[in-house]
Each structure stands twice: as structure tokens, then as C-alpha cells.
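Encoded as C-alpha cells, here's the structure I'll be asking about.
Shown here: the complex without one of its protein chains, the others still in place.
Read from first to last, the chains carry the letters A and B; within each, the first residue is number 1.
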Amino acid sequence: MSRGPETVVEQPVSGYAASARRPGGRGLSAVLPGLPQLLGGRWGTGAMALLTWLGMGLILAARSDRVLAATAGGWDQRVALATLLLALLASWIWSWREVAEADRLKTVGVSQWDLAVRAFSKNRTAVAGMIVIVGLYLVALLTPFIAPHDPNTQYDLLTNRLVGMSAEHPLGTDQFARDVLSRLLYGARISLSIGFVAVGISVTIGTLLGAIAGFFGGFIDGAIMRFVDMVISFPRLILLITIIAIFEPSIFLIITVLGLTLWPSTARIVRGEVLSLREREFVQAAEALGYPKKRIILRHLIPNALAPVIVAATLGIGNTIVLEAGLSFLGLGVQPPTPSWGTMVAAGRNNLLGAWWLSTFPGLAIVFTVLSFNLVGDGLRDALDPRLRS
Amino acid sequence: MTQYVLRRLLGAIPLVLGIATIIFFLVNLAPGDPTLLLLSPGVTDEVIQQMRENFGLDQPVHIRYVKWIGAMLTGDFGYSFTHSRPVADVLMDFLPNTLILSASALLVAFLFGIVLGTIQAVRQYSAMDSSLSVVLLFFYSMPSFWLALMLILTMSLYARNVWGLPIYFPASGMMSTDYEFLSAGGKLVDRVKHLVLPTLSLALVLMAGIARYMRGSMLEVVRQDFVRTAHAKGLPERTVVFKHALRNALLPIITLVGLYIPFLFSGTVFIETIFAWPGMGRLIVEAIFQRDYPVVMAGAFFFATMVVVANLVADLLYAVVDPRIRYE
Partner (left out) sequence: MDMKTLTEGRRMGRQLLFVGALTAMAACGSEPVQRPIPGVAFCQEVLPAVEAYVAQARQANPVPDDPRYGGTAVLGSIGELADGMNAAVSSDYSATQHQQFVNLMTLIDYDENLEPRPYLAERVEIAEDNTSVTFHLRQDVFWHDGEQTTADDVAFTYEVVTNPLTAFPNAAYWDRYVQGSEGVEIIDDFTVRIHMEPHAEFLDPFRSLGILPEHLLGDVPPQELKQHPFGTQCPVGNGPFVFYSHSAQDRWVFEANPAFPEALGGRPFLDRYIYRVIPEQTTLLTELLTQNIDVYSGVAPDQAQRILDDANTELVDFPSRQYVFVGWNARRLQLADPRVRRAIAMGTDRERIVEAILQGYGTVAHSSVPPFHWAFDEGRIETIEYDPEEAAALLEEAGWTDRDGDGVRENAEGVSLSISVKYNQGNQQRQDVAEIMQSQLADIGVEVQPQVVEWATLLQDINTPELRNFDGVVMGWVVEFKLDDMDLFHSDRIDQPFAWSGTENPAIDRLLVELGTAVDRNMARELWAEYQNVLIEEQPYLFFYFPSRLIGVSSRLENVTMDQRGVWLSARDWYIDPASR
């Protein structure tokens, strides 16, 4: 996927900036950003903006006390505050500018990137997944404001234990009389960050090694691919269990081990891409111009090889979250009392026939989160692969 | 071609040995050894020392390593501490169980994956395509142990006790307790009944990947000239799809089989635990917790070999299938 030359077109292209329909125009946009776009048919981005605006507003209204306290609070709360303000600003400004731009004719390019974005936007399930993911990360960042209770506070063990859904505890309490909803929210942070960081590590290592292998070829390629083969052939689950069982399970260890075992597939993908890209003219031109190898790799090859990597990374985050749940099932997950979705599902599984809410909600959370990542990844794959578009 | 195969096989040997070495040192350098688990009040130091000698643990690590490699090359995988039997015997007991489970899971997954992927490709971007995507990915996104528990609760417990359905499935085991007294036909039915839930738990998760692959493959084939020609000739849709497109789309799927072979041995730990299935995954995990070194190493070694073989098989199948690819 290269940023090829842009074709300049003098007229609005259909479906993109075509309809200058933004009912209500700037006025409506100033009060309810996203609504004009939503009414005008761009339901994906419109919904995101509107929901963000309304959501942040709700938080401000309902939790004003916490928001104010956050200015003097810990690191956690300040990040939440920053997120809140940024989200408000972002949705407002985006909506305003978007309405403004719709009024004039746009020169629109048909670069690969635009085609990809368009294809992606058509895919409703992928867009839905995107909204969920963005929403999840927002929620994770804003948890200090949203969570009704502290996730680790144990209420009265006699009266509040294993209580079902109620006004006080919207998703019930667990065997230690802790609020399930709050634990779910804080657990989101853990699960999401484990996924994100582990995949981040693996993508970085994999991309670098794959690019080097593909570019230099020969002995280096052989050596790196041998190494890749070895890591792939390793029984990964056994390795995970052995390492985590032997050293004490901690978030740090889990992330590291997961990251270090996921990179080989990325390396293979990148290597394949680089091998085919290497023969392209623009790379040969760069070489002819005498650019240093490092620059060629970093600024020419890698950015163009990223498409399948992004797809793999998105799918990888989902896989990692599921893996973490599996490790918790074996007792090797995150340590208590830190909540993570995996440990919540594992700890509640003896109660499936009684206090079913203990395992079900985190389980559903995992499924829908991973599902969203997978839908987005699928959508990206469809959008970025020219052969799959109709 | 034969040269290629030979070269790959030769190259695989250091690979497998390398993996085996890493695992050996990883497990043996871990804190704690099997004799610790036997410690109870009153067992003296000399006795523990004696046991260490019995197990061959008193020698330094590198000597143990050399001995182990030597033994392995002659096919002697050692003696399991916890099972009190030769490791090879133990593996032979557990291996077929895992094979049965994963083979049937793969069969079901491939069957349904191929069918569903084809449907999706033929009706690209329709409502059916999207909804199938979502449903398949829904199951793919579930932690397999959770899916297994849900299946047990619905199709075993609720089906029988709450909904009173005539058909419900046993929640665990490979066969019922009066298996020996059944007729041959009864035995088959019994085995199948016990296979249903574990197979579903595995297959539902795998299906999505295969369907996705099949869909992509079909779409690619459908855009090719010969399909267009078939359409131009006025052939009915059905013939085009089944007689022409499908065959060609299936070819890359075959190579996929090779890639899923490693799954045959490793993907089943959680399912085996929940369904009380005596398989390799459970065997190795429990051996890790009990520091039963010989079993862990033999199991890991075996698995690594399988992966290497699987990769080779996949590459070879690919060459068989695609005449444009030639290995020298």
C-alpha cells in the first residue's frame, strides 16, 4: 500500500464529501457535535462523535465531585481528567470542522489509503467493532470517574457476599463482597493493556527482524529464519506455563513472555512483504541514490509493509486477551487482588450454577472485546487487500 | 524435490535438538525438584538424598543433559517419576486420546469451515455474509474453557434436568462406566456421544479461521478468467461454483491442514481438563507442576518434532498443489 500520486478530481466524489447534507449545520454542531453527520447519513463517525460528547457530558454531570477532586488527585485521576477534556474537545472540534468543510467542493484524491478507508467504512460490522474498541479504551481511561466503587473494597462479608444485581451493585458482588462492575472496569485496563503492550512488543521485534531478514537476504536471512522457525516450533503453551509457574506470575512477566512468543509470525509476514517490495522501482531508486541501508529499511520498506502487520496486530490483541484468560484458568494469571477479566472468569467458575454473574459478565466482556478486535482486523484485511474488494 | 526434502529433514535435526536443549535447561534449572514433593515430617535428609540418587538427580546438570541426549537417541525416554512407568509407555497411553479428540475437531472444523466459507464468498457483502462473519468470530473470540463450561451447562445439565430434552450429552470422560458391557454398535455410539461436546468446544473456535481462509480463496478464484468464461458460456451458477471454482479454491486449504497439525497436540489443554479427557496436554501440564522432568522433556520434544514435520508437510503440499512452485 503506497502513497501513490494523487489524482485530482474537481468534483465531489459520491459517498465521501458528496452530500453537503449536514442538517442544522454549524449551529447544531456546536451544541450536539456528531448529530448533523449522523442525520446526514454518516452514521459511523457521527455516532462516535455524538456518543463521546454525550458520554463525557454525562460523566461531568453525574460525577462532578470526582472530576473536581481529580485535579488534585493521583496520576491515575489526572490521566482520566485529561482524557475527559480531550475527548470533549476532539469531538467538538472535529464536528465543527467537518461541517465547515462540507460546504465547499473538495479536491479528493483516490490514493490507496482513501480507497482503503472507504472500503472499511462500508463494512458495517467492522465499523461497529471500531466504535466498541474506541469506547472501551475511553472507558478504561475514564474508570476513576465511572466506577461506582473501589474494586478492592470488601464490604460486609456476611450480608453483601454474592449478592445479585441491584441498584447498589449493578452487576452484583463477588465472594468477597466486592463490586463486580467496578472490578470489571478496572479489569478492562489490565486486560486491554496486557494485550496492547504484549502485541506492541512482538510487532516491534517481529517487524525489525523480518525487515532485516528480507532486505539483506543470504546468510542473515537464513540465520534469522532459523531462529524464527525455532521459536515457532516451540510448544508455546508449555513454555508459558513453565516460565510463569517457575517465576512468580506478575503482569510484567506475563506481558514479556507473551510478547516474546508472538513475534515470529509477524517476522515472517514482514519478511515476505519486504522480499517482494525490494524489487520495486522506488526501492531501487533509493538504493541508486545512495541512501544508507538503515534509512531505506526504516523509511521506505517498513511503512509499506505495515498493512498485513496492522491486521495481524489487531487480531493478535484479541488472541492475547484470550490467552491471558486461559492462563488465569490454570492459576497463572494476574495476582490478586488486582482484577483482570481472566482471573474473574476463573475465580467465578465454581459458582456458575449459583452466582452466575461472577463469571458471565467478565466472560461476555472478553468475548465482545475480542470480537470487536477481530471484526476490525477482518475489516482491515478486506479493506487493505485490493484483491478482495468488489 | 527429493533433495529438497532431504535437506529440510537434515536441517530439522539441529532445530529439534536445539528446542530439546532449551526445554531441558529451562525445566531442570527451575527451583524445586520432584523429591521436594515427597517431603513429609519424619523423612530424613539421607532418604531424600537417596531418592535423588534413585531419580538420577544428584549429578550436575550438564552430565544429566548428556546422558539424557544419549538415551533419547537410542529411543529411551526415561522413567516417569509420578507415573512409575517408562515415559514412552505413558506417552503411548495418552497420545491416542489427544489424537482422537483433535482429529475429530479438525474434521468438523474443516468441514463446516469450508462450507460456510464458500457460502460467504458466493454471497459476498450480503446480510448472510456479515452475520456469518459475526457468528463465527463470536465463537472464535471466546476463551475455549468458557465455551466448554457453557456447553456443559447447556447441553448436559440443562438439557437433561431443566428442559427435559431426549438427547443430552455426558459432561466428561471418553466413555461411560459400563462401556465394556455394550455391544459393538453401542460402544461406537457411546464414544461419539462423549466426543460431541469436547469436539464442539474446539471446532467452533477453529471454524472461523478456516471459513475466513476459504472465503478469501474462493473470492480470489471467482475473479479469475476461467470463471468468467464459465459465466459467459451461460453455465448455471451451481455448476460454476461447485464444478469449477470450488476445486481450485480448495487447493490452498489443503496446505492449511499441514499448519494445523501442531494444534493437534497443544490446543487441547483446557478442554482436556474440563472434560476429564486423559490427553497429552493435561499430561504435560501436570508433569510441569510436579517436576516430572522426563515426561515434560519427552512431551516437548515430541511436540517440537511434530511441528517441524508439519511445516515440512505443509510446504510440500503447497508444492504439490501449485505447479508454479518448485523447490530445488
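By definition in this document, contacts are C-beta pairs under 8 Å (C-beta built on N, C-alpha and C of every residue); 3 or more make two chains touch, one makes a residue touch a chain.
Keep in mind that what you see is a predicted model, and the values were worked out from it rather than measured.
Colleague: Please work out which displayed chains the absent chain touches and list them by label.
Modeller: A, B
Colleague: Of the residues A:A70, A:A211, A:A325 or A:A355, I need the one that contacts the missing chain.
Modeller: A:A355
Colleague: Could you tell me which of B:R8, B:R64, B:K187 or B:H231 touches the chain that is not displayed?
Modeller: For the chain that is not drawn, the touching residue is B:K187.
Colleague: If I consider the whole complex, including the chain that's not displayed, which of B:F24, B:Y213 or B:F275 touches that chain?
Modeller: B:F275
Colleague: Considering the complete complex, identify which of B:V5, B:I22, B:L153 or B:V196 is in touch with the unshown chain.
Modeller: B:L153
Colleague: What residues on chain B make contact with the chain left out of this view?
Modeller: Where chain B meets the chain not shown: residues 30-34, 36-44, 46-48, 50-51, 54, 79, 82-85, 89-90, 93-94, 96, 100, 103-104, 107, 111, 149, 152-153, 156-157, 160-161, 168, 170-181, 184, 187-188, 191, 242-243, 246-247, 250-251, 273-276, 278, 282-283, 286, 289-291.
Colleague: Name every residue on chain A in touch with the hidden partner chain.
Modeller: That gives, for chain A, the contact residues 152-154, 157-158, 161-162, 175-177, 245-246, 248-249, 330-332, 335-337, 347, 349-355.
Everything that follows uses one rule, which is that only the chains that are shown with their structure count from here on.
Colleague: Mind listing the chain B positions that touch chain A in their complex?
Modeller: Listed in rising order, the residues are 15-16, 18-19, 22-23, 26-27, 30-31, 124-125, 130, 133-134, 137-138, 140-146, 149, 153, 157, 208, 212, 216, 219-220, 223, 262, 265-266, 269-270, 281, 284-285, 288-289, 296, 299-300, 303-304, 307-308, 311.
Colleague: Please output the residues of chain A touching chain B within their complex, sorted ascending.
Modeller: 124-125, 226, 229-230, 232-239, 241-243, 245-246, 318, 322, 325-326, 329-330, 342, 345, 349, 352-353, 359, 363, 366-371, 373-375, 378, 387-388, 390
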